[in-house]
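A single protein chain has been removed from this complex, and every other one stays in its place.
As written, the chain order gives the labels A, B and C, with residue 1 at the start of each chain.
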Amino acid sequence: MADPLHHVIIGSGSAGFGAAATLRENDPDCRISMITMDSLPFYNRYDLPRIFRGCTDWHELLAVPPAYYSENRITLRRHNKVVDVDGKTQQIRLAHQEVIHFDSLLVCAGGRAYLPETLIDSAPLMHGFGSYEAAMRLYRDLPENGHAVMIGGDMIGIDLALTLLDTGRRVTLVTNAQTFWPHEPDDELRAQLLQALARRGIEVVQDARPATVTTPEGAERGRVVAFEDGTTMTADVVIPSCGLVPMVEFMLNAGVDIERGLLVTPELGTTHPHIWAAGDVCQIWNDEEKAYKFYHGWKNVRVMGELAARNIKGAHEIFDVKVEDRIEVDDQGNIHSTFWTH
Amino acid sequence: MAGNDELPPPRLSSTDSDTEDIEYSDDPRDFGWVRENIPCQTACPAGTDIPTYIWEIMRGRHGESYEINREANVLPGVLGRICSRPCEDMCRHGWPGNGDPVSICHLKRAAADLKDVGHRLKESLYAPSGKKVAIIGSGPAGVAAAHDLSLMGHDVTVFEREERPGGMLTYGIPEFRLPRDTLHEEIKNALRLGVELKCGVTIGNGEGEIPLSQLRKDFDAVLLATGCMQAIPLPLRDDPQGSQVDRVENAEYGFDFLLDMHRGKGKTVGRRVAVVGAGFTALDCARVARRLGAEEVTIHLRTTEEYIPVTKDEILEARRESIGIKGLRTPVALKADDQDILTAVEFVQNRLGGWRENGRRKAIAINGSEFDFECDTLLIAIGQRTSHDWLDEKIELDRWNNARTDENGMTSLQGVFAAGDYVKGASTVIEAIGQGREVAEHIDTWLMGRPRRKRVVKIERVTAPLRERAFDFIDRHHVPTEPVTERISAPTSEVELGYDGDLALEEAKRCYLCNLHYKIDVDNCIYCRACIEVAPKNCIKMVEGIQINPDGTYGSLQETREWDHVGAIWIDNTECIRCGACYYVCPTQCISITRNRLVTQEV
Amino acid sequence: MNEHVKPVYLEEKLDEIRADGHLAYRSKSLPTWCPGCGYFAMQEGLTIALNRLGIRNEDAVVVSGIGCSSRFPFFVNTYGFHTLHGRTLPVATGVKTANDALTVVAIGGDGDGFAIGGGHIPHAARRNVDMTYMVFDNGIYGLTKGQTSPTTAVGFRSKTTPYANEDQPLHPLMMLLAYRASWVGQAYAGRPHHLADMMEQAIAHRGFSYLHILSPCVTFDKTDRTYANLNMQVQDLPDDHDPTDLMAAMAQAAAHEIPALGLFYREERPTLTDVMNDTAERARNAPAPAE
Partner (left out) sequence: MAKSRNGTDIQFAIIGSAGDGTIAAGDIMKRAAALMGYKVIAFDIYPPEIRGFGKCISRIRISSQQTYSLKHKSDVLISLNDSHAIAHVGEVRDFGAVLFEDSPIAAIPEGGHISAHIAAAQVPYGFANRRICEEATGKARSRNIVALGYAAGLFDIPAEIFHEIIAQKFAKKPQAVTDDNIRAFDAGFAAGKATFKLDDVRVGMPQQVANGKDAVMMTGNGAVARGFLEAGIDTYFGYPITPATSIMERLAAALPRAGGRFLQTEDEIAAISATLGAGYAGARAATATSGPGLALMTEMMGLGVMAEVPFVVVVSQRGGPSTGLPTKTEQSDLNLAVFGGSGDARRIVLAPTNVEGCYRCAGMAFEIAEKYQTPVIVLIDLYLSNRFETVIPPRENVFAPKPRIKPELPENQPYRRFALTDDGISPRALPGDEGHMHTVTGLEHNELGRPSDALHQQMNAKRHDKLTSATRYPGLTTCKRFGDEGRVKVGILGWGSTFGEILETMYAAQDEGISCAAMKVVMLSPLPEERINEFFDDCDHILVPELNHEGQFANLVSGALGRPVVRLNRTTGAPMMVDEILAEVRRLAQTGIGEGTHSPVQQQGATT
């Protein structure tokens, strides 16, 4: 018998996990390797605000128990960074110099938090929220009655901001173009939404461009945000929350088309016959909007992974899920977003 | 486990006596070694001897370093600022697992900036030949050729249409990237060996202009180096020649925009500026627009960021200046109000198509995906082309409408040579300089009836490794830049501030000095693998063979773990990072080091 | 061309090495000695010597005892016998006695040979068993991680001589000369060409040849018998040395702290097999023993 096919999945988020589970259901014999930079098995990043409600043990955040992976013979490689994918030889090179051959590759690397280029130099002094570790560092550095400055305020960030508010912390939101990402409210709705946030107790600052983030002189903790107009603001932590950009750097030699994300067909295939993509990493042409959409609704991400897995196994299903993109304020001033409704 | 076999520290202050033994080789395998192993130099169109000039910076000899640069490129201070840096893309330090490339370009600038105030240029002159050469155009190709030809004893006259020499350097590149005093000092030095510079003189058919045929009579040879001084028109839907651009107010070609500005014409832009194009000119236009007060500047690309021919630093600086970059769109129409004032640009969305010959991608429009992008200024920078209507004698053109030249750089007219963008089409400054040098040599050969110089590999003994392993962990030093807020208020002041002496030394230490060749004397090797044990990478191998390329150079090593096949233990110089660890541990002292450089010899 | 900077072209060099043929005397397994160990030079030398002498792989037997050097048979493509500590020579004698057609090379370290096995050497030498005994002398016990050996220098500090070794080291060359080994020579791992030449001569010699090889232990001796020290101390025997003159050989052996490299002594005399054959001959000719 020939060697079983080796299906490699880059990324261990919803899409990757969904794909692994589906591949195993469809092929009891194949090899499945899941490569992730994370240290933990799959957990839902959108659950991370729960940490501030006392759920700090990562075991409780896991989507499935660890034994799931061994029972389903899914090789979970954590702490592995893919540095290069060679489409010609169908090989993946990892940062630790291991080379892995794949028969099929599904890229579910997702998105990395976008940081406006003007703030790049300040990145080390800001608190991300993209992983359990980052979230726990934020939890550690933000006291219970502390003050957080959030820059941007995408929908994940606003969820966090409201949680922080509910748990006794003070939040200042410095808006920018990515506020409410991935929604793109018009000016009128945006004003209503900001008003609603202000009513909930978030201090909203508009039309201010942050220039630098520093630590207060002589202090060990805390942050100072300086704006381009020369004003400053102090806080315990500064949280950038400006949406996601796809992680594709390692795909440059793969022989697939990339704009900001990986360009895929509705069947989620790339321009390489053995490479597929699902989730936030891919851009799909939307004929109605005449644009490459690269956010497809996080609830659909797992569906995409499962669909890609079936297509890898020979199906020809089309990803045609409408992204329900709606955000509104109700009579009580509460914000409702399709992004949040699980 | 840490042991007690302390090694003597590597000697940094090696002197010239380390090069007492010298050989010269013209074997293709040695040329191949240089090409494979000094990727930065190979990538440089001018063939700059990068490791050697960085080594001189490491030794604190900035003047020497400047001179080595100047052998290949007469404008080191200029290129140290605005070079497209093909070398850094190939730098071994940037290879997977090795970190970031050495800041070769900034080091070049450091050599220029940090050389002694009273530094004397050193050049060996040939005796006067009695031959006269005319050069049309004082851009980088013209200046480089004029310098080399004058050095070789010829009597050179340069004709320049504009008021000042420098071509695109003077009239195309904004001052915040290239200060004019640096530029003009270096041009002056390049032309100081008796070159006659005639500015404000136009070669052409018009009144008061000198026809080419006249030059052919007055000079033994003529070099056309007029570059690409005409913007390529923007093809629009139903308007392939882009006549809308001339008609609509506030839509302009970026090249003309910059040219006018540098000729001293006051330029203004609106609040929302769109730039179309993907090269340095497009980025320069966008950054100038920001400095002229535009609040929202976006660059629109036909393909994607990945495929545009500018440095990553340049893109980052643009983004820091709040310039947006949008991919996969092609302008198809200009929208104007009833007074023909621009209101928007209509774009069509693209998808990526196949590959073009230059390694970039084709963009294919998606039917029906047109949309409007509102803006009040449009700058178009999709390229420049040559023009030939000024010639009174026809020369043959190639299919891109550039001058066709033979392998010696001569056009279809006897004694008329061409170089730079005029031959290649719009390209980079360093390519123009490389071409200027090359054609100067051809002209010299033609004038004198025989080649007077040739390239050989100079192999000189080095008595000890010149580096420390610790140097490999120094991170790339970003060049200090002016804060963004300062840039807008002082639009001509230089953005990049350059390295000081300490930073230059630290950055220079990062260079692997790839021109050092580590080799094992197989006859004395006992195959004990002591060198392999200390190797920092998979750089020393047990080999049974080597691939030989069709051109006689070496390909990759064939490794083996079977003891009876191990013909040699060999240092894979393409993996070697010249750390010197192996040199110190060899029990039979069979590892030696040479410095292999490409040099020019008298024939 | 200048030696230091002369270009070396790998494919030419590899062709030369392959054409030479000595790689055929290596086994497939990579030696497990510490990188830098002088034993690599011995191994290279033996393969070159066997190749030059045209001895077929299957006609050679390498016998060893216990110790780093005694790993040797695993890394050469000949018959080999890895026996017990110090018992190399008796085993090798057995092999040679059983089949005189074989080329027998006994290999051991200084510990195996001169400590536990020291009692065997004089007897193998005086009997003139037609074999070559090569002692790889690094002056230390490598395999047990750095204790003194019989050839460790006075003053050397090892784990078992923490207050410095006071025992006078053995002088193997003088011992072997005194034991009347019929061929006695010395080589050094740091001079691989000379080493291979000496191995070739030793194996070619008919009778008991003893080759003493100086080798650093790069792991446990960082102060005494290092490459650096040996490089400074070794020298060649004088050109006018007469290897048939035993007393001159003794004098040369005693002349320097590290005796010179080269052939000290050589004589032709009946081997053990010769004697056995002779005894058998005489036995056949003698009258039958009484009942």
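Everything below uses one rule, namely that a contact is a pair of C-beta atoms (placed from the backbone, for glycine too) under 8 Å apart; a residue touches a chain by one contact, two chains touch by 3 or more.
Every value quoted in this text rests on a predicted model; they were computed, and no experiment measured them.
Chemist: Touched by the hidden chain, which of the shown chains?
Modeler: Computed over the complete complex, the missing chain touches A, B, C.
Chemist: Just one of B:G200, B:P451 or B:P536 touches the chain that is missing; which is it?
Modeler: Of the listed residues, the one touching the omitted chain is B:P536.
Chemist: Looking at the whole complex, which of A:L5, A:L40, A:L165 or A:L189 touches the chain that is not displayed?
Modeler: Answer from the full complex: A:L40 touches the omitted chain.
Chemist: So which of C:G142, C:G190 or C:P216 would be touching the chain we can't see?
Modeler: Touching the chain that is not displayed is residue C:G142.
Chemist: Of the residues C:N57, C:T160 or C:T244, which one touches the chain left out of the display?
Modeler: C:T160
Chemist: What residue numbers in chain B mark contact with the hidden partner chain?
Modeler: Those residues of chain B that touch the unshown chain are 1-4, 6, 97, 468-470, 472-473, 534-538.
Chemist: Spell out, residue by residue, where the missing chain touches chain C.
Modeler: Those residues of chain C that touch the unshown chain are 32-35, 66, 68, 84, 86, 115-116, 118, 141-145, 147-148, 150, 159-163, 219.
Chemist: Under the stated touch rule, tell me which residues of chain A contact the chain that is not displayed.
Modeler: Residues 33, 39-41, 58-59, 66-70, 75-80, 94-101, 132-133, 136-137 of chain A touch the chain absent from view.
In this text, only the chains that are shown with their structure count from here on.
Chemist: Roughly how many whole angstrom separate the Cα centroids of chain B and chain C?
Modeler: 61
Chemist: Roughly how many whole angstrom separate the Cα centroids of chain A and chain C?
Modeler: Distance between chain centres, rounded to whole Å: 68 Å.
Chemist: State the interface residues of chain B toward chain C in the complex, per the touch definition above.
Modeler: Residues in contact with chain C: 3-5, 21-23, 25, 27, 29-30, 459-461, 519, 521-524, 526-533, 543-546, 548, 554, 561-568, 570, 585, 587-588, 592, 594.
Chemist: Which residues, counting only chain A, touch chain B once they are in their complex?
Modeler: On the chain A side, the touching residues are 83-84, 93, 95, 97, 117-118, 120, 211, 228, 252, 257-260, 263, 285, 290-292.
Chemist: Please give the residue numbers of chain C that touch chain B in the complex, ascending.
Modeler: Residue positions touching the partner: 1-2, 4-11, 13-14, 17-18, 23-24, 26-31, 33, 35-38, 40-41, 43-44, 75, 77, 189-190, 192-193, 216, 218, 222, 227.
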